[in-house]
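One chain of protein is taken out of this complex; the other chains stay put.
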Amino acid sequence: MEGFSFKTQVRVRFVETDAQGIVSNVTYMTYLEIGRIEFLRKAGISVKDRLKYGIDFVLVEACIHYKSSATVDDILNIYVNLKEMKDRAFTLEYVITHEEDHDRIVATAHTVTVAINPSTKKACMIPQNVREMFLSV
Amino acid sequence: MEGFSFKTQVRVRFVETDAQGIVSNVTYMTYLEIGRIEFLRKAGISVKDRLKYGIDFVLVEACIHYKSSATVDDILNIYVNLKEMKDRAFTLEYVITHEEDHDRIVATAHTVTVAINPSTKKACMIPQNVREMFLSV
Amino acid sequence: MEGFSFKTQVRVRFVETDAQGIVSNVTYMTYLEIGRIEFLRKAGISVKDRLKYGIDFVLVEACIHYKSSATVDDILNIYVNLKEMKDRAFTLEYVITHEEDHDRIVATAHTVTVAINPSTKKACMIPQNVREMFLSV
Partner (left out) sequence: MEGFSFKTQVRVRFVETDAQGIVSNVTYMTYLEIGRIEFLRKAGISVKDRLKYGIDFVLVEACIHYKSSATVDDILNIYVNLKEMKDRAFTLEYVITHEEDHDRIVATAHTVTVAINPSTKKACMIPQNVREMFLSV
């Protein structure tokens, strides 16, 4: 996907479908979480060690546009890109596509995550080294 | 909640929390689905009989703003309001609040749903009687 | 349900169904959790304050027998009963029935929960007053 620096994949689980026979719209939030966590891992911040740089992250915004449907056993690509890096927050954009159907677009999305001080839970600056790790993906 | 015509409630389940000790951001998509289904029931369209007016509904957009957190056993109010009714689509807006903490706002959201012909799966007009049912909530 | 001291209810959510059009077998584990938490609340131990008696609980066994199916919007009764109270563990039994279909049995189940010391995470005795609270439901 042009303009996207990172890609991961999921295979749709049976439990992730609903009675319309397709992937539940709720499930896409899980796929965004997977994309975000894998993007951060690539940047050098695994979800288990995410506090080692002195900050934690909280999601403050998520928007999804549903474009087409997917069903059980489909392999979906989750493309992720850093759209904006601000002092205390960053925006990721996502495109989810159907691998075996010529990368047909299933959904597009963006999320905004804020850095917080793990003790005070208040928004805080993202350290310069972390910013550079994000930009290197 | 001023300006909101409908309210339903959920109690947060243990399985809906995550390792941060709070309600998973994924879970809020389930709460929006519950709000939407209950709003439609109030309008006279139960999820089981939703095809009886000759149309089905598909979600095409969902945006959530996370404002504060909730945890297991909290009672959450889901306020729903019809924001816009167009020929083939309608927009609902939501406010989720914490019942026992003076209606503290936990999240705000909106969704866009399109009416489709159940056979062709193409977008179609929302019949006038259905439009009136929505407007009566 | 004869022999069952406690009952709670759920309405099947859309997200809880799967592509077979019925409630996912995974979802029943959530229903057991709800039954267990509500049974404990009735006994006087809310999930939020569950540590106030100096013990925590961990699930060590769950068995479900699927008898018939349920679908979206169905109202399900979750009957719960204390089957056995031992020094460090208790067994609950469950029957899940379809409210609007004459209490047709959808599933039966049992779970075994062990009391642990919240600090050491080791199994520990269930205090006498907690045992009596369970027996009073």
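What to note about this one:
When the chains are written out, they are named A, B and C in that same order, and each has its own residue count from 1.
In this text, a residue touches a chain if its C-beta (ideal position, glycine included) is under 8 Å from a C-beta of that chain, and two chains touch if they have at least 3 such contacts.
Just so we're clear, the structure is a prediction, and the values are computed from it rather than from any experiment.
Of the listed positions B:26, B:62, B:115 or B:130, the one in contact with the omitted chain in the full complex is B:26. Of the residues in subunit C, those that touch the hidden partner chain are 25-26, 28-30, 33, 58-66. Considering the complete assembly, subunit B touches the hidden chain via residues 14-15, 17-19, 21-22, 24, 26, 71-72. Residue-level contact of subunit A with the missing chain is found at 13-15, 30, 33-34, 37, 46-48, 71-73.
In the analysis below, only the chains that are shown with their structure count from here on.
Taking each chain's centre as the mean of its C-alpha atoms, subunit A lies 23 Å from subunit B. With centres set at the average Cα position, the gap from subunit B to subunit C is 28 Å. Within subunit B, the positions touching two or more other chains are listed as 30, 33.
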